[in-house]
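With one protein chain held back, the other chains of the complex are shown just where they sit.
Let's look at subunit A:
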Amino acid sequence: MSAMDPTEVFRQEASELFEVLEGALLDLGQRPDDRELVDSAFRALHTIKGSGAMFGFDKVASFTHEFETAFDRVRKGEIKPTQELISVALAAKDYIRTLIEDPQSTDDIIGEAILDDLRRFVSADQPAAPVAAIAEAPPLARAESKQAGWHLYLEFESHILRNGSNPLDLLEDLCKLGPCFVVPVTDGIPFLDEMEPEDCYLKWDVKLHAACDKDAIDDVFMFVQDEMKLTLSPLAQIEAPAPAPLFLLLDEEQVPMAEMAAPVIEIAAAPIAEQPVAKAEPKPEAKPEPKAEAKREERGIATVRVQAERLDELMDRVGELVIAQARLSQLAASGSDLSIKMIAEEIERLASSLRDTTMGARMVPIGSLFGRFRRLVHDLSRDLSKPVEFVTTGEDTELDKTMIECLADPLVHLIRNAIDHGIEDNATRAANGKTEQGRIELAAVHSGAQVLVTVKDNGGGLNTARIRAKAEEQGLIAAGAVLTDHEIHQFLFHPGFSTAQTISALSGRGVGMDVVKRTIENMRGSIDLSTRPGQGTTVTLRLPLTLAIIEGLLIRVGEGRYIIPLSAVEECVELTAEDERSRGRNFLNVRGNLVPFLRLRELLTASGSPDKHQKTIIISTGETRVGLVADQIIGNHQTVIKSLSKLHSDVTIFSGATILGDGTAALILDVAQLVTLAQSKVEKQHISEAA
């Protein structure tokens, strides 16, 4: 196994931090007074800056530093984050991302323009103080205060240097508050053999001679407060030496001009003997806050970053194991050796457990995907001048990581459609008595072995009459044909179908919904539309939990064996003589409901004579039910899905193949395609009967 490229690690970490940053900025647009959001954005920025510098992304570090500086007035609460400011900050975030992911595709001039915008916005209401003034003003002015200052003990977590944080920068920041006596505590430095060179062992004992309040000190350590112990006690009772001579001392050292902007740091020659406070027990109020402690403990729960391809590899191995186990079980069942049977059962149990664990390790909360759409909604809302509230629920719902990756594009399209076509313009909404702000809800929820993802808007709903007219115009249906609304809405998934009167950058070309449907069906899912005129549209995606291994129902048709995904199976019934007599009509009476069925023997051109008692497996996608008639139902089967080769890409009724216990292959039936096939047969039947 090869070690992961550190630069790649940084890119991945940065990617996560960008999501945090973007989320915080977007939330800030909604809740400009939320201090925690500002801090969260700054923490993300700070880590990107630190890590960027560490991994050689100097431009990233430099630009992020400028970004931080420009945004600092927001952090200090001097200005409020307006929507314009948030938009520029988001553009700055995008620029940093490009600098990391594709530096060749951008130019410094773009970065400068963004920074100019950022500076212009943050200095719009009052000019920012010159940098030099900020650097110079606080220390001495505060030193004249009656309060003597603070005694700090800084102990960082060992990993802190690895994430780009630099305690020396923090010490410098601290010294901007006033004269500091910094004493490094070297007790924790180990011998060479025991050392991890990237860990942090140094601690610091600092006396700050400034009348600043505790918040000012907390601000310095804001970004690392969860990764350090900061023990703080007032220095009021200590007779500290006057700070002024220390400044003089440093001046005499002829520190180069470049360093004069840096804070003054000096150390006491014999600090421990001089300072009783140094050994004093921290006061109760100086103890780290319980919340921070809790966070540290939480982090103690080990998590390991694993390359996605390794998880894929692991899943493949488990798949092979499941196949081998199936063969073993079959072999054991055919013999009479009890001990072999017991071992086979034990291995079956372990393989099943390993499969579940592996699949669990691949599960990712769908919230990681939902977060991306907030920016999409924000930008579309701005571009289309349609204020939209974006609400997400069920972010904790977990899906296989491959599913999450595949789901991104379809959801982008659905959300674009919802804003562009679904949500009405302001005037229309006002005329219909609706609030000015539209609403888009993106939700995920577990439903049995499936996950339902819904995109719901409170716009005008689908215009069924227009869809029908367009379908007639395109010759998809005969004029006057009797169709339900649901059937008419299905035309939206037809390639090249669009009812938009104008083509925009976003939609109207009729390319999209068919691709969405195909993508979802390729994931063995289904898509469903429901709409209420004037109240909005809901698109529901039904997805399996994983693409790798499924529970299947093994059936036999003639000599061949096939798998039907168990999640799609509603029930199994015997094909009665009455149903048999209905040959030609192909409808099954299931407790008073007529269900169309497909004879798989005919569909798959099976050889040999059919079994006397034919079985019907009722499958469903969304609200549509279809029966599949087979010769025999063999039973449940853990199905490791293998893709079909490119040579079979035009075979639509199979979604893949699997290997059975005896080493033979079985094809997996594509439920969505079979349902569509059955529906088209029903439609043809309708038309021929009408004729």
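Methods note: contacts are C-beta pairs under 8 Å (C-beta built on N, C-alpha and C of every residue); 3 or more make two chains touch, one makes a residue touch a chain; residues count from 1.
Throughout what follows, contacts and distances are computed from a predicted model.
For the omitted chain of this complex, the UniProt record lists the protein as "STAS domain-containing protein", which is one of "Multiple sugar transport system permease protein", "Aspartate carbamoyltransferase", "STAS domain-containing protein" or "3-methyl-2-oxobutanoate dehydrogenase (2-methylpropanoyl-transferring)". Among A:L192, A:L338 or A:A427, only A:L192 touches the chain left out of the display. For the chain missing from the display, the contacting residue among A:Y201, A:F587 or A:F654 is A:Y201, taking the whole complex into account. Here one chain is not drawn; of A:P32, A:P184, A:G367 or A:G560, the residue touching it is A:P184. The residue from A:D117, A:E172, A:D219 or A:D631 that touches the chain not shown here is A:E172. Within subunit A, the residues in touch with the undisplayed chain are 54-56, 161-162, 166-168, 171-172, 182-184, 186, 189-193, 195, 197-198, 200-202, 204, 259, 262, 265-267, 269.
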